[in-house]
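Removed: one protein chain of the complex. Kept in place: all other protein chains.
Then we have chain A:
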Amino acid sequence: MSFVKYSEFVQEGDVVIIFIGHDSMMPIKVESGAQTQTRYGAIRHSSDLIGQKFGSKVTCSKGGWVYVLHPTPELWTVNLPHRTQILYTTDIANITLMLDLKPGSIVCESGTGSGSLSHAILRTIAPSGHLHTVEFHAQRAEKAAQEFRDHKVAHMVTVRNQDVCKEGFGVVGIADAVFLDIPSPWEAITHAKRAFKRKGGRLCSFSPCIEQVQRTCEVLLDQGFQEIHTLEVLQRMHDVRSVTLPLPDFGSEEGGLDSAKMIFDPPSEEVPSSANAGYPAVICRTATPPREMAGHTGYLTFASKPRD
């Protein structure tokens, strides 16, 4: 297993995702002899996981079953231990596309945070790219480096424990793309500029507050960046479900209105009135938005660094 290469079977030392049920998952590091408790009972790594095919069903000690999944950056994003606020897949997808990331890209990132974006970047730039990630919090930097080793991507990433606003990325003239997710991105723009290859590249800054965007854009313009665009992306979920809609009763009258006939192309399922408090009803297959959703994550500001 590696976060940048699929394998077929679970091996000792792998990090796997246990899918327990609707929106319930957990990551496990597979160690022979170890056990992991789930709500369906224990999973014994040696007998239940090692040698199993990814995607297969695993029966826990209490008889319930779970699936063992191959890790992906997207599964990691929803399962990782939070050390900071993290970037989610919707934003990550756009960052990846808008930064023109592809195999071989050299990327600078700050801060590393919990490594949610880092894993997605590494997946995309593998096998020949490199990520230089800078985190000013020593413990977070160390934790991230450990995760990269566990996930077998350490050869593609350099973690630096320093302040990007003061010391930059530790590299000059090599980056195709720079990503900033720090409280004062405007202070890091000149460092970002120096990190780019001579031919230039793409920059992204993620900020939750519009005031941060304002200041960042001013500095970007000042520093000669072009195509400066700010945008915001949200994901909308559609929960698929069947809903039962009772039909109104206008009373019986010869030649009067029949509400069942007023529905064009009525759905095949019609519920007898007895099941629905006296009203006949139809079942409708539809999708509804969740009661609450993420209404704001952050503004994404993109810019192109022109050739020197």
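A few comments on the model shown:
The definition used in the following text is that contacts are C-beta pairs under 8 Å (C-beta built on N, C-alpha and C of every residue); 3 or more make two chains touch, one makes a residue touch a chain; residues count from 1.
To be clear about the criterion, contacts and distances are computed from a predicted model.
You can't see one chain of this complex, but its UniProt record names it "tRNA (adenine(58)-N(1))-methyltransferase non-catalytic subunit TRM6", from the set "tRNA (adenine(58)-N(1))-methyltransferase non-catalytic subunit TRM6", "Ubiquitin-like protein ATG12", "MMS19 nucleotide excision repair protein" or "Ras-related protein Rab7".
Note on the undisplayed chain: of the listed residues A:F54, A:F148, A:F179 or A:F196, the one touching it is A:F54. From the options A:A34, A:V243 or A:A260, the residue with contact to the unseen chain in the full assembly is A:V243. Touch with the chain omitted from the figure is made, among A:P27, A:G115, A:P185 or A:G200, by A:G200.
For the chain left out of this panel, the touching residue among A:Q11, A:S46 or A:T89 is A:T89.
Only one of A:K29, A:K62, A:K166 or A:H229 touches the absent chain when the whole complex is considered: A:H229. Residues of chain A in touch with the missing chain: 4-6, 8, 19, 53-57, 67-70, 72-74, 89-90, 92-94, 96-98, 100, 102-104, 120, 123-124, 126-128, 173, 197-200, 210, 213-214, 217-218, 228-246, 276, 281, 283, 285-287, 299, 301, 306-307.
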